[in-house]
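Report on the structure given below.
Only one protein chain is missing; all other protein chains are in place.
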């Protein structure tokens, strides 16, 4: 069973800090991941990262009822990223907006390379990502949690995709921008990887960076992914044993 | 042929009145019911109750085109409650709103127990309730008229469902609240019954009542139903003879 | 290839002018028509008439996916008239409005009589009319361009439907009202014909006219159609040779 | 839904007309029975129930304060809306207005507006800021053909029946007196005549059956003086110029007769 | 999607109840385990997570300044919205609220509103102009039956947990003090008890399996004093008057027990 009240276990800093919340430039916010948190879904996961609270349910592989979406040689992977109305400062009107439509699309593309879709022709695998509380970095949190939920559902995968952002705040390239840092920040670079090969399945860059800064941010985000990857695996082990 | 201009035949009062419109506590507003008022529909009915004017058309049993709604062992009964834009004080924007969606649902549930749906597998029976003028109590008016329209369409039924509301106004439990009484009233209890058995097929309670008041309102509403039931039957006899 | 910058070739006037733009009462605005202007469409055309710029694409005859629209004995002709957001003075919100729904309907009806629909049962022919810039008379411009695009797509036709409006402005019946004339004008009469037989496939009248004025406007519009008809044929010859 | 009319019915209706006859024995210039009542909905500010044969429409009007359009700051607004509700015919479906319903309301609207039936300038309260908006809502409850003529007849009657509260401007604020109701400033009357082309002939007031086999349709809106305020061709086949000119002439006679159904003329 | 319940399951669940038993061994008046936490979403102004058995709902509240309704110019507004998001069950689909979801939010809303749980007059800031609007959003994340009781319990808890900024009127302008948060003016408590009719008996808190075979349903909203604030019958079969009267009596006892789960009572 999950407890939503955050227990603030801070990750250790490797460099002296000048960030508002005391983190070093390459520190993640405190996080925790849990698998198997819902009753009805075939698989589920819950993730907290700083103030973010994200729940994911997976249904499938199951029959696809909409014929025009059906693929004769593989399953369709449909991700739906959705924010609860109470998850942000000003109440969000229910239903998809342009932002959530774009995030749903790139989330699907980020996860797809890892899933053996070809084993389930004419089927669908549905991933429902619900942001219960948002504090910067929800798209990455959603992808990281979705992989755990897919594993919990027993969907066969090449790897557990994991995502993390780096960015530029106060003139410095730093890992995992908080909402406050993102608001006044110069750039945000969300990245998803398949940790076994290091291949990149999601990459966006939003803001102004030199190519050197971009490369630094990319490397930092990949390092952040590796830390979260460990927590993903622990969550699955905790649920199923080794 | 119907004449929409109301002919105010007041029902006889059995108790001295203190209501604004001179009715006794257990008086219905003047009403009239007519069957077979439309040309195209398979069955139709028109009902006036106080200032309410409600028209109902029934189509079916007929083929159901939407496969996912189809029931292999019975007909689907679909009621659509709709208000004309000019039926209320402030023009109502056309199209369903949350209120009409709820009323459509409970109206279907109120009528369903009386219809031999199992005789028409894979079919639909469509009941279209149009409120041409609203003055408090339209959901009950719609149900009462719908039964007559179903009978007019020759749909086989166990009984003619009939509906009536009681409520609390000015501290007193009274029958069939008018719009004015409902507005300042303390509670409204719409009830539908199958008069042969007295079984209840619709029940809502909206407002504040002790359990004694509720029981009184429930009994009063059932008595009101019985009066309207007589008028339903007369309307059908008038159209088809005994 | 098309050049969108207008080259103002004025048509010769047959009567002395009192119109704001110097035209005689029976003058068209300068126009040009080009066939085969798009790469992906099966057929296409571009038309300028005064400040109007209209692009048309034709797809089909092709398979119709929406079963309930399918006709067992002929093709369906679907026209979609749409205005680009930047085509009018105040930005137009994207998507169909009531005006474009009506114009789409009457445009389909205007073109349909000329097409051998019966040769393509269970198919659809889709005509997409995009108004890139609007300056009065876009529905006629769309119909005239659509015929050329249909010919470009090789759709077999009895005739090339052509359309033109006449109207009343400043007390006088004149041909092809400009936007300014239409705004302060007394009436507008858009007409489409099949030039071989002179039969009328579109007719509207909007404004106040005596029956004599109406007849004059109708005749004038038909004469305008004949001029545009020549340009339609030239556009096709230019593309395909004689 | 696609409604397929058997060829045999098409042929028989065409032949009837070719022989100068119609299925219900009407002449080519004869309307079905018309019943028109006004003031039938107390909560509407104006209302009418119109029946042409078995076609039946309820019309209600409502006034509302609103802003004028920026290009016409000193005139009120007339808005016409129609719903082909599923009550009226087995093939009408719930949902937003389809193209038939949009055409019906727009043609009705243009007919009223272009005939200048209401003196819209008198509905301006504060120029550029506050005007009366008059909503005409057409609720089609029984559909047996020729909605256009019924819609225009019902709208005209409902507008003539409409009373709106008096609005005054006191210290730049609009004061509405709900107690004092005044009629709309009606300054013209206009109605519409629709002809269907069957068997090579134009016949007025087509029934649903006739509409289903007609090759085309022409609707002509006219004012009392016989001038034209609107026109709309419909249908999948063409008309000749001659046919249109003749229809205009016939509608002059027919409109005059139709006008007799409007309230004033009855008294 | 139509879910077909095999006849054999229907029969077995009916027989169980006829023998005084239920599939999960509960008594007829026994709720499943209830877990209620509040203050679980920092960005919400009030929040609750409620679990009844395997059913789970997240509830969050938000306040917003708005205009009052014209017929109640001096009271604030309570708005309840629910989403049966596709996360919660394999047959829930994305899209606008369907009739189940609309009924759920409207019943929850009426229960809170008619019980006068909040003193809405205290949410008026400037009469006729500015009032607080309180949004209650129900996010259903796990669906195993009896959403109504869970929705009302969660909403009641979230409202009791809600703190909104202080609003003052200075020179006719509203000044919001985000630093000073005050609790909502809660003046009553109300909860809801739902009974399903199976095998001729009414059993409280139906699980999803029980809902799928029930013939009908009755939900009763009650205040602390045992008075009724709302009621809603559901399902395709009737109930007798007797059954309803008895359900009201039983819900008096059950509501009292349910109230113990609300925050105050825990302390």
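All chains are identified by letter, namely A, B, C, D and E, in their written order; residue positions are counted from 1 within each chain.
We take it that contacts are C-beta pairs under 8 Å (C-beta built on N, C-alpha and C of every residue); 3 or more make two chains touch, one makes a residue touch a chain.
Fair warning: this is a prediction, and the values are worked out from it, not measured in the lab.
Undergrad: Quick one: jot down which shown chains the absent chain touches.
TA: For the complete complex, the undisplayed chain touches A, C.
Undergrad: Please pick, from C:25, C:87 or C:178, the residue that touches the omitted chain in the full complex.
TA: Reading the full complex, the residue touching the unseen chain is C:87.
Undergrad: Which of these touches the unseen chain: A:18, A:65 or A:105?
TA: Touching the chain that is not displayed is residue A:105.
Undergrad: From the list A:28, A:75, A:88 or A:222, which touches the chain that is not on show?
TA: Candidates A:28, A:75, A:88 or A:222; residue touching the omitted chain: A:222.
Undergrad: In the complete complex, which positions of chain C touch the hidden chain?
TA: Those residues of chain C that touch the unshown chain are 4-5, 38-41, 51, 53, 55-57, 59, 62, 65, 80, 82, 84-91, 94-96, 126, 128, 130, 132-135.
Undergrad: Provide the residue numbers of chain A that touch the chain removed from this figure.
TA: 68-72, 98-99, 101-102, 104-106, 109, 112-113, 183, 187, 189, 193-194, 197-211, 214-215, 218-219, 222
Assume only the chains that are shown with their structure count from here on.
Undergrad: Kindly list the shared contact partners of chain A and chain B, in label order.
TA: Neighbours common to chain A and chain B are E.
Undergrad: Need the most distant chain from chain C, centre defined as the mean of C-alpha atoms.
TA: E
Undergrad: Distance-wise, how many Å sit between the C-alpha centres of chain C and chain E, to the nearest whole number?
TA: The separation of the two C-alpha centroids amounts to 58 Å.
Undergrad: Taking the mean of the C-alpha atoms as each chain's centre, how many Å separate chain B from chain E?
TA: 27
Undergrad: Centroid from C-alpha atoms only, then distance chain D to chain E, rounded to Å. What do you get?
TA: Whole-Å distance between the two chain centres: 48.
Undergrad: Mind pulling the chain D residues that touch 2 or more other chains?
TA: 1
Undergrad: Specify, in ascending order, the residues of chain B that touch 2 or more different other chains.
TA: Residues 65, 68 of chain B each touch two or more of the other chains.
Undergrad: Viewed as a graph of touching chains, is the assembly arranged as a line, ring, star, complete set, or other?
TA: Topology of touching chains reads as a line.
Undergrad: By the document's touch rule, what are all the touching chain pairs in this structure?
TA: So, checking each combination of chains, I get A-E, B-D, B-E, C-D as the touching pairs.
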